[in-house]
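Note that one protein chain is taken out, while the other chains of the complex remain in position.
First chain written, first letter: the chains are A, B, C and D, and each begins at residue 1.
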Amino acid sequence: MTALTDDTLPVTPRAMRDEMIVFVVMALLLVAVPFSGIYPFFVMQALCFALLACAFNLLIGYGGLLSFGHAMFMGTAGYCSAHALKVWALPPELGILVGIVAAFGLSLITGFISIRRQGIYFSMITLALSQLLYFIYLQAPFTHGEDGIQGIPQGHMFGVLDLSKPTVLYYVVLVGFLAGFLLIYRIINSPFGEVLKSIRENEPRAISLGYRTDQYKFLAFVLSGTLAGFAGALKVFVAQNASLTDVHWTMSGEVVLMTLVGGLGTIFGPVVGAFAIIAMQQYLAGFGQWVTVIQGSIFVICVLTFRRGVVGEVAHYFRRSL
Amino acid sequence: MKKSIASLLLGTALAVTTAGAAFAQDKTVKIGALSDQSGLYADLGGPGSTLAAQMAVEDSGLAAKGWKIDIISGDHQNKPDIGTAIARQWFDVDKVDIIVDVPNSGVALAVNNVVKEKNGVYINSGAATSDLTNAQCSPNTVHWTYDTYMLAHTTGQALVKAGGDTWFFLTADYAFGAALERDTTAVITANGGKVVGGVKHPLNTPDFSSFLLQAQASKAKIIGLANAGGDTTNTIKQAAEFGIVKGGQKLAALLLFLTDVKAIGLETAQGLNFTETFYWDMNDQTRAFSKRFSEKMKNGAMPTMVQAGVYAGVRHYLKALDALGGNPHDGVKVVDKMKSMPTEDELFGKGEIQPNGRTIHNAYLFEVKKPSESKGPWDFYKLVGTVSGDQAFTPLSESKCALLKK
Amino acid sequence: MQALYAQLLVGLINGSFYALLSLGLAVIFGMLNIINFAHGALYMMGAFVAYFLLNLGGISYWWALLFAPIIVGIFGMILERTMLKFLTGLDHLYGLLLTFGIALIVQGVFQNFFGSSGLPYAIPDQLKGGMNLGFMFLPIYRGWVVIFSLVVCLATWFLIEKTRLGAYLRAATENPTLVRAFGINVPRMITLTYGLGVGLAALAGVLSAPINQVRPLMGADLIIVVFAVVVIGGMGSIMGSIITGFALGVIEGLTKYFYPEASNTVVFVLMVLVLLVKPTGLTGRAA
Amino acid sequence: MPETAMAEAPAKAATGGNILQVRNLEAWYGESHILHGINFEVNAGEVVTLLGRNGAGKTTTLKSIMGIIGKRAGSIKFNNQDIIRATSDKIARMGIAFCPEERGIFSSLDVRENLLLPPVVRPGGLPLEQIFDLFPNLKERLNSQGTKLSGGEQQMLAIARILRTGASFLMLDEPTEGLAPVIIQQIGHTIARLKKEGFTILLVEQNFRFASTVADRYYVVEHGKIIDGFSNAELAANMDKLHTYLGV
Partner (left out) sequence: MADEFILETEGLTKEFAGFFAVRDVALKVRRGSIHALIGPNGAGKTTCFNLLTKFLKPSAGKILYKGQDITSMAPADVARLGLVRSFQISAVFPHMTALENVRVALQRQHGSSFDFWRSKSVLNQFNDRARELLNDVGLSEFANTPAVEMAYGRKRALEIATTLALDPEMMLLDEPMAGMGHEDIDKIAALIKRISAKYTILMVEHNLSVVANLSDIITVLTRGQVLAQGHYSELTKDERVKEAYLGAGHA
């Protein structure tokens, strides 16, 4: 049995340096976006999904758990942030906080239920839970059903940053993304991350060392869900709406796709994957449902020939960990 | 579809070359037809709406007056995110002036905000939500064709007056269904009818048998379907299966399009009552338009009321531009001009645009013909009654639009 | 009380589809160790094939019941031979991802060509009309669906539990290597099994075509409910998935009567409850 | 009959009598290299036993012959046909039958189904009456679930089911493992009788006292190689050596 992440490479001492270099390059590129003429809204959207994919990857790539319902955290945080901003008229920073707290609470509950089963059962359970939540949101009054929450005020962050200005908004989203990304990087390279890795590598052995592995997986689940919520809260400012799309299971599928394309268990893979998929959706929008067909084909191609994903293949070629 | 891709790509290329020229000449307009191109609403809007917009441009004769009008189309895939992203990009990059169609209330409302922010023009034809001209009304928006308020007031009123005084509702359990049920109930009670019961069903229910059994048991004369799309067609089919219509109860579909009737088939749909604001076989003018339209459609489909609304809306918009004589890029100004002119076209007849953006025109109550009465592949309806625009749509006194408080 | 009987019967009808679909999933899972995410898409294909047979070939519903599962089954076998086969020895999750991709492709293609709104498929003349059972008016077609799917489920059960072919199947589920070492062409059996499971899905599709519209997305949402059914029942036994399927259909039917707002969610809520009490599902073996 | 260690003298093998000829067989489990060049042969009608420690590569040798190991190299000739690239179902249909160490009784099948499971690959298999004659217990328990049998009965069932397929070359992996002496005795009698019936048997055994009652020749496997070989007659003389090899 080959596990999902067996192709990832051992961390060599030089890896940290490589990762740092790539991170700096990535950050610089992103900082330069507003001066490049690239359409910033596209990049902002991609950044939100990249963060979501990174959070998702924390669970699958480092915890070995394939959640097929990760959109529920993004959607829940989106709805709660949107509600807080629009109805309670909270300032942006508190609105984001509300979203994160909501995703945190949801991940506690869903994690408690789903972590009891592994492998495909875990995937099916997370999928079913997200579908359950979808129907709840469809009927709950505060989400406004099909209409979604619209016209969300962007407001002034910390009272000074005017988020209705695209450039300001862009840098706020970028800072949010980089903060989230670094946090995930830290989690992976923390004492906790080390245990998580050992569980992924050889769970019976980790148990025999005295680790109650379910607790670690649970924490990974909660962290992943909460961070996915952070991505969802940020996205509210970009899209200025919160809708059912974000909690539908097709969105969860897209997150899986992004991570798979970029490379499961790689640090930068989900970012690359998110940009690739969002760009594809954006520029192939005229192709209608063929976008679905293309996405499906990418899934198939990735699974059959390209299991390491883009970044994974590159890393493998250069024998580096990225 | 191919056409829209080509025009999308072409449009992007053109935008670069023509953007500079636009300011000099000021008679360049770009229309974005934003619709569901392949999903649930593709048949009632979609490529047909783009075609309708093109026909409106051709029929306007503005090209002869030195105007340069381009149309690009986009697929919002029923996702508000994608809809707003496309709309934004159209305004920011492609320099689009007006967005038309946009079925799906969620996307429609989301796009509404973008258009307002960018000061464009927004002629919505495909969305049902009456919020567009109420709580979320915008000085940049005109809502053509229909809305939930109208649907409730026409069908409900007509049926109660015809003796259908006891109702049972099958309602889609979300905002749209609730609004339809609420508004229709008000009309029924106001007209002396009574709602004897109802059941809320979840969206996208494949099986309605449980709900239909309850409707059957209620013995109500009319079973009101406050749902849409696949839910409505499924309910109607399954009602036929359970012998509900044969048992003497009547179905009232509050929202039904020509393409739905086509999908259900006359055998099953016969005798259904519902309201539309346009039908191809109304008079010589509608027939002439529809014939031209259907010849250009790849499946030969007749226009739906949504597509007709796109045509009429674009025609009126171009009339306003013609009256302004140029400078089409200030959305509020153009919409104000549109509101100041009475609407009149071959499809909807005479009407007006209210200050909240609501277009007022006649609405018609139809009944689906028996298969034996149908003379052609699209010969589906017989006219039962006409409701004048001021009766059918939200009176200004009831509108919650902030624009009215000025 | 009468209304309750009616709802029970109506629930059984939905249960028929759950049972047929979860049965197919269980058969496939047993042999291939794959959760077939494409199951819903293949169910939809079954309905479409029936539609084409009728409208292009003039082939009636009755023959469609036979041909559609065979055609879709062959399509499934091609999928197995060209794609799924290469996942042997990899993590189960790859199977889930691959079949998810296949589902997207199949659904997307059908959506492109046939839109989303659906095509009508008439009830065959022999099954038109209904009968008054006293407590309800039962459309004959619906009664037929329940009886026919029960027969198919039991026949499948018999095939797997009581025949020599079934013995091969069960043995190969436990230890494919050894069965192959006895001289049985296990890869071919795996292909046929996938074809069988997929054929069951297609059969359910044909059965549902006259009740529902023939729509490209008819299986997409259904499959998630069936997943929940599978989680509740576990993948333990063939009989288990049949019984769980029918039982959940009935429970869902009752919910529609007592508290319709929850009828979309009741299966998922049940799943949560079962997981909390018995994490392995009702009849399940460990994953 | 070759009586010296075959590892050193492959050329000496007479091809005529060989039913099985293994040359330079290498095998891998995933990344670990288990067999490093196995050489031996089995003549028609013989009972040959592979001896060796746990993990030496005996079972892997059988599995390699059966074609159920991931990666193999070298040559395995069965009736002069190289089967190194054949799939296991093809190999089985050539007339090789395998009884695994863990017995492989299917728990979801009853005894009758287990017994009848392997398809008949060629004529000449033992008829059922004869099998029941060999293993009377099985006949009584035909309808019980396979894994409800005792360890001894399971072993008998595992042997019984490969006798009716018509395969003439049997590979038995530790048939006495974990069994009571009286059962072991019974299995010994069975093997002796099968030999008389004309079956060729390749046996893997730890219990060489048992092996000595049935085997014609022995090979000793260590580190994935054949390091020694001798006939039954030489067993006594090789006893000390064998104790070192096997660490008993």
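As a working rule, contacts are C-beta pairs under 8 Å (C-beta built on N, C-alpha and C of every residue); 3 or more make two chains touch, one makes a residue touch a chain.
For clarity, every value in this text was computed on a predicted model and none was experimentally measured.
Undergrad: Identify the visible chains that the left-out chain touches across the whole complex.
TA: Taking every chain of the complex into account, the missing one touches A, D.
Undergrad: Specify the residue from the set D:F135, D:F169 or D:F208 that touches the hidden chain.
TA: Hidden-chain contact among the options goes to D:F208.
Undergrad: Applying the definition given at the start, please give the residues of chain D touching the unseen chain.
TA: On the side of chain D, residues 32, 53-55, 101, 107, 145, 147-151, 154, 174, 176-182, 184-185, 188, 206-213, 223, 246-248 touch the unshown chain.
Undergrad: Suppose we count only contacts with the excluded chain; which residues of chain A make the list?
TA: Output for chain A: 8-11, 13, 183, 186-187, 189-195, 197-198, 201-202, 204-213, 215-216, 219, 223.
In this text, only the chains that are shown with their structure count from here on.
Undergrad: Name the chain pair with more contacting C-beta pairs, choosing from C-D and A-B.
TA: A-B
Undergrad: Roughly how far is chain B from chain C, going centre to centre by Cα mean, in whole Å?
TA: Those two chain centres are 37 Å apart.
Undergrad: In whole angstrom, what separates the CA-based centres of chain A and chain D?
TA: Here the centre of chain D sits 54 Å away from the centre of chain A.
Undergrad: Would you give the residues of chain A that are in contact with at least 2 other chains, written as numbers and ranges?
TA: Touching at least two other chains: 135, 139, 288-289, 291.
Undergrad: Pull out every residue in chain B that's touching 2 or more other chains.
TA: Correct list: 1, 38-39, 42, 173, 202-203.
Undergrad: For this structure, enumerate the chain pairs that meet the touch criterion.
TA: Final set of chain pairs in contact is A-B, A-C, B-C, C-D.
Undergrad: Hey, which residues of chain A end up touching chain B in the complex?
TA: Touch residues, chain A against chain B: 39, 41-42, 45, 135, 138-139, 144-148, 150-151, 239-241, 243-246, 281-282, 285-289, 291.
Undergrad: Provide the residue numbers of chain C that touch chain A in the complex, in ascending order.
TA: 35, 83, 86-87, 89-98, 100-109, 111-112, 221, 224-225, 227-228, 230-231, 261, 264-265, 268-269, 271-272, 275-276, 279-280, 287
Undergrad: Under the definition above, what is the set of chain A residues touching chain C in their complex?
TA: On the chain A side, the touching residues are 1-4, 66, 68, 113-114, 116-125, 127-129, 131-132, 135-136, 139, 249, 253, 256, 260, 288-293, 295-300, 302-304, 307.
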